[in-house]
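With one protein chain withheld, the remaining protein chains of the complex are depicted in position.
In order of appearance the chains are A, B and C, and numbering begins at 1 in each one.
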Amino acid sequence: MNSFGKIFKFTTFGESHGKAIGVVIDGVPAGIKIDENFIQNEMDKRKPGKNRFATQRKEDDKVEILSGVFEGISTGTPISMVIFNNNQKSRDYDNIKDVFRPGHADYTYWYKYGIRDYRGGGRSSARETAARVAAGAIAKLILNELNIEIKSGVIEIGGVRAKKEDFEFAKNSEIFALDNEVEETWKELIDTKRKEHNSLGGVVKVKISNLPVGLGEPIYYKLDNILASAMVSINAVKGIYIGNSESHTLTGKENNDEITKDKFLSNNSGGILGGISNGDDVEFEVYFKPTPSIFQEQKTIDKFGEEKDFSLQGRHDPIVAVRGSIVAESMSAVVIVDMLLLNMTRTMDNIRKVYNNES
Amino acid sequence: MNSFGKIFKFTTFGESHGKAIGVVIDGVPAGIKIDENFIQNEMDKRKPGKNRFATQRKEDDKVEILSGVFEGISTGTPISMVIFNNNQKSRDYDNIKDVFRPGHADYTYWYKYGIRDYRGGGRSSARETAARVAAGAIAKLILNELNIEIKSGVIEIGGVRAKKEDFEFAKNSEIFALDNEVEETWKELIDTKRKEHNSLGGVVKVKISNLPVGLGEPIYYKLDNILASAMVSINAVKGIYIGNSESHTLTGKENNDEITKDKFLSNNSGGILGGISNGDDVEFEVYFKPTPSIFQEQKTIDKFGEEKDFSLQGRHDPIVAVRGSIVAESMSAVVIVDMLLLNMTRTMDNIRKVYNNES
Amino acid sequence: MNSFGKIFKFTTFGESHGKAIGVVIDGVPAGIKIDENFIQNEMDKRKPGKNRFATQRKEDDKVEILSGVFEGISTGTPISMVIFNNNQKSRDYDNIKDVFRPGHADYTYWYKYGIRDYRGGGRSSARETAARVAAGAIAKLILNELNIEIKSGVIEIGGVRAKKEDFEFAKNSEIFALDNEVEETWKELIDTKRKEHNSLGGVVKVKISNLPVGLGEPIYYKLDNILASAMVSINAVKGIYIGNSESHTLTGKENNDEITKDKFLSNNSGGILGGISNGDDVEFEVYFKPTPSIFQEQKTIDKFGEEKDFSLQGRHDPIVAVRGSIVAESMSAVVIVDMLLLNMTRTMDNIRKVYNNES
Partner (left out) sequence: MNSFGKIFKFTTFGESHGKAIGVVIDGVPAGIKIDENFIQNEMDKRKPGKNRFATQRKEDDKVEILSGVFEGISTGTPISMVIFNNNQKSRDYDNIKDVFRPGHADYTYWYKYGIRDYRGGGRSSARETAARVAAGAIAKLILNELNIEIKSGVIEIGGVRAKKEDFEFAKNSEIFALDNEVEETWKELIDTKRKEHNSLGGVVKVKISNLPVGLGEPIYYKLDNILASAMVSINAVKGIYIGNSESHTLTGKENNDEITKDKFLSNNSGGILGGISNGDDVEFEVYFKPTPSIFQEQKTIDKFGEEKDFSLQGRHDPIVAVRGSIVAESMSAVVIVDMLLLNMTRTMDNIRKVYNNES
């Protein structure tokens, strides 16, 4: 349940304020150059505390590789990576110890398990996504060798939509904005809501380029439904839309992508037909709810069933979609690698390619 | 890849115009009364050819149970169900034999596998969803015993949105319309587009009531991300949104569901917090693209790479969302049953409940 | 639970005297020529009623392919095969309806599930192994293309051990005997015990030749532990030994297989080191208990807890190891194919071999 993938399969562990969080990736092919700087750089993209648009909490997110790499090369054995929590004991959680924060998983964890590590959200904290980024970094090292590129950025904040999709601009934007002309409006919106002790939702766009045709295993391990599973598993994500997010309002004539010798004439499908990549860019949108951690008074109950007027304290992201875009990108990377590996096994031709030299 | 679920796990097989399609369900608990009339009734809801809003193809969809049931009771062994195709040889597929229909999986199956059963779409045909409805029917027999109810209906067609969600009305509507006042408008829209040899997209709403708290296994087998996987695996589905589909435009204050002793004061979350059911109704929307099978001329290529001006013939649904609502309901049922079974194993308390009588 | 394998994964269904038994194989690579005569020929090897050393029951074991094959070639979609039971209603099971046959699964199925299809053993009947042979036949079609050969035969019956391992002789022996000089002794032993209304145990040897180095995925999906799982899952199998079955009595010096440029100087390891094939023949022994169905009076109880002096009637194999050798061979084939497919994904080199043409 804490694992994702079939061949390239990772398992995460750890609580927000426990000793450590981490990930074990099974099924990493042998022979990949493991660039630790690249991995740490990926971690740093998601890391909090970098600017006023993310939580002011300081977390180092320093990754340590414990296994699976020898002399800088993957050996084919599980790669485990750990991020130790430096200041796990420093905070005071007395105010949320017994109470269920609205919009959070406190209530459901308590009633499901009968016990809850309340420190910083425990297992349900978005801090778990750091482990996903570490796994995604390994996946990207494989994709890099095949020239497959995954880009992401924020396409909508607080109901204000971007008019452009400039992934190059997004890379260097503090809020991963896809549209330089809307970026300032968004920043002001975030500032305003932050000062009101409130929060904002948003939409992330992901685009994957240079994929081979054939990724995705019908009927229940399609490229699109597994991307959907991957995205909706991310904290605060409520939805996904593959391809043109207006498709359900269009007619068949408008929505079908006609085909020529060289290319598809449009890409409403988001690069996926029948659950299989068609060689065009894979594109989709991911919908994030507003951060549930706000600093206004809210009605709730505690674990004894008593009603409370509750005010949260602490430091939190005014909008999770921003850092969420990196997580969406990382989860996309692991899905694509898993699909690449599975697809290798799907034809006698590929079997011959691999074994004719060896058997 | 053709299986879904962890404990209550089903595998489908079969091509649109092969000998048969079918499903094998593993993990069905022993001791369920298997009502064959109920199963056939579920099949009939999805069955084509009933009115002018669905394809005029006649398919009986008569289910035959081959195993797993003894004297009307499930035995705990796999239940296999088969639907034989009566008139598999009658049609002429010469016009699509070598050509890739725009918006269909013809192109991707061909390039992935190097071979394609072109008869009626083969494996990628929506006919496969009949097998899902059969599996869903078994799941519903379990849910019925626990008083868990799953309802569905159409909430939007061609960009026109319902203003009500009347699931009782939907049950008896020819197009499973959730709003009696919009139903007629929708029917006219469908008629118009059908006569123009075009098609329409739409949105389906699913609502699951009377769930226990605690369903969903974080972090990668959450209730919501598995529902997302289940829904997006359905033919023509491009997206899903859990809970209030405006959440990404709201603030935290607006979106959080406050809690009192008796209930949540709102249900923007769609009944899921941290991936676990909170006891409120689980609600979500499913976005269907327009039927790709239209009868207007379109540009495409054939398997030899030659460009064609292609005109499809035959009988097809003017809108797949309508019959799709039944499939969405069925897939929801299998997800919920799987989550019920998994959740049983998650506490020492439950272990004691089960084994204290026996060990 | 009724599935086996990771990529090449099959699921069986059906009860001994239900409507049908069958198998669905997922993960079959596209592009395999499916020779139905070969498949039926494999089925016939296991089929009962051919001579006096097997049960006199007549079962046709005629396989019908329902899906996954188009114009004689596998399409990459699930291959389902069904064997209908012709005379499912003809027998009278009143004498075993409520009683638990010693050595059979009647007792455990009843107490596990609270219900039991008592007709011919229901799901626990060795008839289920026909579905395994069908799956194994598809696997062998792949192995044939790679020149990998699986042979089997009987090496011990009733404590009398063969002195030779002549797999060519075994192929044409009525009892799959590996030693022509012991065959007659064994036949007489079987005849004697059969006439005494008793039964015999035995040992089967399997040998797999021409394997590439590298099959097997450490640590828990090793070639040897998955072969062990496959073998012990066969009805009446109580044990397995990989390589020289005296290894536990030897010293390291005696047991280690020394290595030269050309070959290993011995094969005590059974061709597997660290769970991975070393290129030498993979060899192992499989231990079958005597058929529990005997016709002498035995003490038992019925489902009401009452003690009975029970005498079984009907037709049964005097020794299951004989027909079991074919099942062991079939299960070996599916394990090897699964390992071949998994191993393809384990190095960056293989990834490049497959995708350099395509991406």
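Here, a contact is a pair of C-beta atoms (placed from the backbone, for glycine too) under 8 Å apart; a residue touches a chain by one contact, two chains touch by 3 or more.
Keep in mind it's a predicted model, so treat the numbers as computed, not measured.
Asks: Based on the whole assembly, the unshown chain contacts which displayed chains?
Replies: Taken over the complete structure, the missing chain's partners among displayed chains are A, B, C.
Asks: In the complete assembly, which of C:55, C:173, C:199 or C:325 touches the absent chain?
Replies: Missing-chain contact among the listed residues: C:199.
Asks: Pick out which of C:45, C:119, C:205 or C:222 touches the chain that's been left out of the picture.
Replies: Only one of C:45, C:119, C:205 or C:222 touches the chain omitted from view, namely C:222.
Asks: Would you indicate which residue among B:25, B:211 or B:321 is in contact with the undisplayed chain?
Replies: The missing chain is touched by B:211.
Asks: List every residue of chain C that touches the chain not included in the displayed model.
Replies: 1-4, 12, 100, 102-105, 107-109, 111-114, 123-124, 128, 156, 158-159, 193, 198-203, 213-214, 216-222, 224-233, 238-243, 245, 247-261, 265, 268-270, 272-279, 287-294, 296, 298-301, 305-307, 321, 342-343, 346-347, 349
Asks: Please give every residue of chain B in contact with the chain that is not shown.
Replies: Touch set of chain B with respect to the missing chain: 6-7, 27, 29-32, 76-77, 142, 145-148, 210-214, 218, 340-342, 344-355, 358-359.
Asks: Mind listing the chain A residues that contact the chain we can't see here?
Replies: 1-3, 9, 11-15, 18-22, 24, 26-27, 30-31, 64-68, 70, 73-80, 82, 112-117, 122-123
One rule holds for everything that comes next: only the chains that are shown with their structure count from here on.
Asks: Farthest chain from chain B, going by mean C-alpha coordinates, please.
Replies: Of all the other chains, the one whose centre lies farthest from chain B is C.
Asks: Could you check chain B for residues that touch two or more other chains and list them?
Replies: 1-3, 12, 112-114, 123
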